[in-house]
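The complex appears here minus one protein chain, its other protein chains still in place.
All chains are identified by letter, namely A, B and C, in their written order; residue positions are counted from 1 within each chain.
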Amino acid sequence: MKVRAAVIGATGYAGAELVRILSGHPDVDLRLLTSRQHAGVPIERIFPAFRRRIGLVCEAYDPEKVCREADVVFTALPHQLPMGIVPELLRKGLKVIDLSADFRFKSRKCYEAFYQPHTAPELLQESVYGLSEWYRDAIRSARLIGNPGCYPTSILLPLLPLLRARLISPKGIIADSKSGVSGAGRSAVVGSLYCEVAESFKAYKVGNHRHNPEIDEVLSLGTGHEIHVTFIPHLLPMSRGMLSTIYAEALPDLDENVFRDCLKTAYAECAFVRILDAKQQPDTRNVRGTNYCDIGCHLDASYRRLVLTSAIDNLVKGAAGQAVQNMNLMMGFDETSGLDAIPYPL
Amino acid sequence: MKVRAAVIGATGYAGAELVRILSGHPDVDLRLLTSRQHAGVPIERIFPAFRRRIGLVCEAYDPEKVCREADVVFTALPHQLPMGIVPELLRKGLKVIDLSADFRFKSRKCYEAFYQPHTAPELLQESVYGLSEWYRDAIRSARLIGNPGCYPTSILLPLLPLLRARLISPKGIIADSKSGVSGAGRSAVVGSLYCEVAESFKAYKVGNHRHNPEIDEVLSLGTGHEIHVTFIPHLLPMSRGMLSTIYAEALPDLDENVFRDCLKTAYAECAFVRILDAKQQPDTRNVRGTNYCDIGCHLDASYRRLVLTSAIDNLVKGAAGQAVQNMNLMMGFDETSGLDAIPYPL
Amino acid sequence: MKVRAAVIGATGYAGAELVRILSGHPDVDLRLLTSRQHAGVPIERIFPAFRRRIGLVCEAYDPEKVCREADVVFTALPHQLPMGIVPELLRKGLKVIDLSADFRFKSRKCYEAFYQPHTAPELLQESVYGLSEWYRDAIRSARLIGNPGCYPTSILLPLLPLLRARLISPKGIIADSKSGVSGAGRSAVVGSLYCEVAESFKAYKVGNHRHNPEIDEVLSLGTGHEIHVTFIPHLLPMSRGMLSTIYAEALPDLDENVFRDCLKTAYAECAFVRILDAKQQPDTRNVRGTNYCDIGCHLDASYRRLVLTSAIDNLVKGAAGQAVQNMNLMMGFDETSGLDAIPYPL
Partner (left out) sequence: MKVRAAVIGATGYAGAELVRILSGHPDVDLRLLTSRQHAGVPIERIFPAFRRRIGLVCEAYDPEKVCREADVVFTALPHQLPMGIVPELLRKGLKVIDLSADFRFKSRKCYEAFYQPHTAPELLQESVYGLSEWYRDAIRSARLIGNPGCYPTSILLPLLPLLRARLISPKGIIADSKSGVSGAGRSAVVGSLYCEVAESFKAYKVGNHRHNPEIDEVLSLGTGHEIHVTFIPHLLPMSRGMLSTIYAEALPDLDENVFRDCLKTAYAECAFVRILDAKQQPDTRNVRGTNYCDIGCHLDASYRRLVLTSAIDNLVKGAAGQAVQNMNLMMGFDETSGLDAIPYPL
């Protein structure tokens, strides 16, 4: 029996990736797409790659209809909007996977410091942070998932095992992250124009990117230490892909293999995390369009400096793919269902 | 029962795409990869996107082993090499799909004028030109396929129906074609370097591209007219994708819909050819990574000038995808088997 | 004595290129920039490449001030706006070079058919079409220049000499043109976003691009024949650069050198037009950031098909550079003044 799904906000880049993955998912019947801007327009008009393959027409959001048509709802809206509609969807018995920041935080105070007043704070404790590899059990029984940000996903996956195994210091961690432009979404803004981005590279939102408190909260809750990561995002002249280079202080007297082995053990049962061998480095190209996170590991032993590198596709493992992975867990499907296409070699 | 397949020349771009598609094909058991340059190297070392997904190791070419392991063989080698090995493979009862030019021509003279002396000319008449939509029946019963070039595929698909329906003149046809860089293959040459190609656009091989005689022969045989297309290839600053803009003289007193309807009728049963509606234009982005050919059609009625535009992915419908489509036909599989992933929206 | 210049509409891409060229021009004192959107903002805030080099602050448009500060005015505004302000500037004795379409046409009817009603039609006859190499004498004594469109520039330069020498037929000419994205300007529209353009290629505005009537009018006036060019523009995944591939019927019994020699002779005294030798093809990369037009020429003698290829930088020879070249002519400066930097090798 297939699960019936709806995508709220189907015409952004993450929404469109949800549409792609769910349309090809063997256990899903994608029934309903909504769009504020494009109600009445066939999705294949907005993304002509879908011609002849996806016949759905975008609709205005109607909670009654969503509840009639869907068992699980993906909300791919700008933050602040989901907290207005999710409570009702839950009340009507739907499961919700929200791709915004609205249900990622445990601390209301923290959310409100970086976003705006929260109108459904009672859900923050119930909501499960959808970093699939780390919260599998809670995800399986959750009604509501706060799907992680792309930067946090790329940073948490390499750090969590090492911090929990106490192989690196919780202090002084730096994450130098680089993202493709699709992370900025499909909004018409000058900064995302081709001519502004091509042959260009820069840091942005230095010191005030909203993914920083998300990273810090998950690391702190996950390790029991108060952790602050120095996080500097940069914009890459490419569409899809994200790489984080993470610097941490290694504990004394450990060699590089200890760190790699710790990562390999932590993710031994995880289909989507690939720990690379010594001397190998992840490349965003190798995870493009996939749900993989590739992780490399290098120790500068003389200085006890550990350098972790992790690559994801910001729209897949960083958004739509991980959302579907979470749905698979919630519905009892195989975790890789709908996400197991062979990656493109280039 | 799965068919057992081998890829000869697995480490070029077309070879790697074959590996990707065949590895994910539900009816295929990919057993053997060969590479002159990389014998002994796991394919995932050369294309790390395949990590954990494809365990095969490239081998030196050994015809005995190929015959033991495979029922169907894809040869993805530079022209001149396949004609040296294909006769033996056929003798041993294998089916062969050759992606080079060696078995595309009916006329030995034509092949030899543009390539080199042919050492297996006796196979030219038997070999079937693998333009799947046009030679389906012959492909189904073929032992040997000459898989079409990428440019010819993008040019023949829009032209053949209109020429055969006598809606356009066979004289004076122009094909202005543009290809991504992957068409030049994975050879280390200065002209394919990033810095030589990025922010660059130019025509190349003007007046002497070897796909021109291929286009001319297929059109001439397919229509009964002696046809010569003026064909000018250009190099695009992108990896994958090809667009041909084709100019032809429309016969008098026809309106645009006649041409579009002719195309729609011709390809009504063809899963991979999408005829666009009036005012729509194909974009290489919409066929990237897919086996689709998207075709647009515009008539400048006052001057009876018909403008056809067709987009393919040069590595898929222009090479590996069409090769697999042909294998599907030869083996009696569903024509879309292994080629039906939902396209990426971006 | 330097000429004092103003740029009206300095914050679009063509405006910014004007600012760059005029700031480095040895005979110009750039005094005033205007911007509707960015009045009060230093130009180096909008284009930080200008940091420390250009101290001007954008101002709201004030015709009194423009007349006080400038001798020559460049209007780089969307069409329809210049015709509202140019008459006043001329009345006050300024010289005006308008980069929009408002003063490019001789035929008011033609302009109005493709744009909108013209509110200063009395200037259409006086205005000189600023294709520098062809209207030098008229430009020298003009008060008002209608600076050519980028596509027309790339198409007219190769065609005019051959048509006037009657070496090609005026009938059946095709121009298949490809432009970088900067041609679409700096407006925030979805179609110009990085993710919509990268790894993408398509035709656009097929059958209704407004540069078509401009091309036709100039060719018709320049040759005495009624000429219609089939013109199909395409969008390239790159910022700057334009290449037109032009197909024409050669007159009988001519060999390729006749055409090349005609071009070489026509442009012998023209610093910015480079006619390439046999077998050479222009590449947009070689004219990037320069005022050059590189032209290649190939004859398919058996079919009397002439193939011309011409490359320009759409923002320089296609806009700001040609505008400055025209100013040089009007002011009696050396034609290459301010435009003679050595091109970048990559």
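The criterion applied here is as follows: a contact is a pair of C-beta atoms (placed from the backbone, for glycine too) under 8 Å apart; a residue touches a chain by one contact, two chains touch by 3 or more.
Just so it is clear, the structure is predicted and the values come from calculations on it, not from any experiment.
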- Message: I'm checking contacts with the chain that's been left out. Which of A:82, A:296 or A:321 qualifies?
- Response: A:296
- Among C:75, C:100, C:132 or C:182, which residue is in touch with the absent chain? C:182
- Residue touching the undisplayed chain, where the options are A:178, A:211 or A:264: A:178
- Item | Residues from chain C at the interface with the omitted partner, ascending | 13, 16-17, 19-21, 23-24, 47-54, 182, 198-199, 239-240, 274, 276, 280, 283, 285-290, 294, 341-346
- Go through chain A and note every residue touching the omitted chain. 172, 174, 176, 178, 180, 195-196, 198-204, 206-207, 228, 230, 232, 234, 236-241, 243, 245, 247, 281-285, 288, 296, 298, 300, 302-303, 305, 307, 309, 311, 346
- Task: State which residues belonging to chain B touch the missing partner chain.
- Result: 13, 181-182, 186, 188-190, 192-199, 237-239
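What we mean here is this: only the chains that are shown with their structure count from here on.
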- Message: Same or different interface residues for chain B and chain C, judged by whether over half of the residue numbers are used by both?
- Response: same
- For this structure, which two chains have more C-beta pairs in contact than any other pair? B-C
- Mind checking the centre-to-centre distance between chain A and chain B? Centres are C-alpha means, answer in whole Å. 37
- Distance from the mean Cα position of chain C to that of chain B, given in whole angstrom: 39
- Check each residue of chain C and list the ones that touch at least two other chains. 195-196, 198-199, 237-239
